[in-house]
Every structure is written in structure tokens, then in C-alpha cells.
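The complex appears here minus one protein chain, its other protein chains still in place.
For subunit A:
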Amino acid sequence: MAVCVAVIAKENYPLYIRSTLTENELKFHYMVHTSLDVVDEKISAMGKALVDQRELYLGLLYPTEDYKVYGYVTNSKVKFVMVVDSSNTALRDNEIRSMFRKLHNSYTDVMCNPFYNPGDRIQSRAFDNMVTSMMIQVC
């Protein structure tokens, strides 16, 4: 169960960011933003290898006491960042990967919408619902 899901443009501004706890929203924004440091680092460190292996999952970016931040980058350098509660020990790497894949699929659907301008903030009910399902359901 993710507590925060973010889609970040190639230029590092948020295309979509939603968190479960509204009172902690700011904290998650900071967290996701700060995690971009590691995303950048990982992309530049193993950028070529990633492309070659078609490995989009960046793994754990940024552990904190309470949360774990995971990253994923699409071929077009759009980043997905997911924050999960550290206490949620049931979530393993594989589950995180599959959540990212679902997110990516849903994002692809958003991009396929002819009325969506790439680069705009994502305002899609389908995408929202998918993110909601990720936030509620224990994958």
C-alpha cells in the first residue's frame, strides 16, 4: 500500500502527485522531490545499462525511518516515485515492481488520450482510480 504516488516529468516538475494523508502532503512532496536526487544519480550512473536491459525499475531510492521511497523511470524519462510505509513489511520488491508496472500502463493510457497534452498535469479519473486502488489495496 503506497502512501504517496507521484509522476514526475522529464524536467522534474510533478505531473501528478497524490498522497493518502492530506496532513502529511507537504512532507511527501518534499520527500518525493528530494528523492529525485537519487533518481538522477541512478539514471546517470547506470543510464546506459538501464536502457540496454530495459530495466525501468530503480529500486529503493531513499529510505527514511518511517517510509521507503521507490523509483521507476520510463524510456521517455518520466519518473514514477512511490512512497510506502516502512512498517508495511509485506511489500517486497516484486510487489513494488508490479505496482510500478500498473502505474506505467495507466500512465500510457493517459498519454494515449488525444485530449491530453504531454507535459500537462494529469487529470484523469482512470488514473486517479488506479492510484487510489494502489493506496488502499495491499498488493
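Just so it is clear, a residue touches a chain if its C-beta (ideal position, glycine included) is under 8 Å from a C-beta of that chain, and two chains touch if they have at least 3 such contacts; residues count from 1.
Rule of thumb we're sticking to: contacts and distances are computed from a predicted model.
In the listed set "aldehyde dehydrogenase (NAD(+))", "beta-fructofuranosidase", "Nuclear cap-binding protein subunit 2" or "Trafficking protein particle complex subunit 10", the entry agreeing with the UniProt name of the missing subunit chain is "Trafficking protein particle complex subunit 10".
Considering the whole complex, the residue from A:E25, A:E95 or A:D109 that touches the absent chain is A:E25.
Along subunit A, the points of touch with the absent chain fall at residues 11-14, 25-26, 29-30, 33-34, 36-38, 40-41, 63-66, 86-87, 89.
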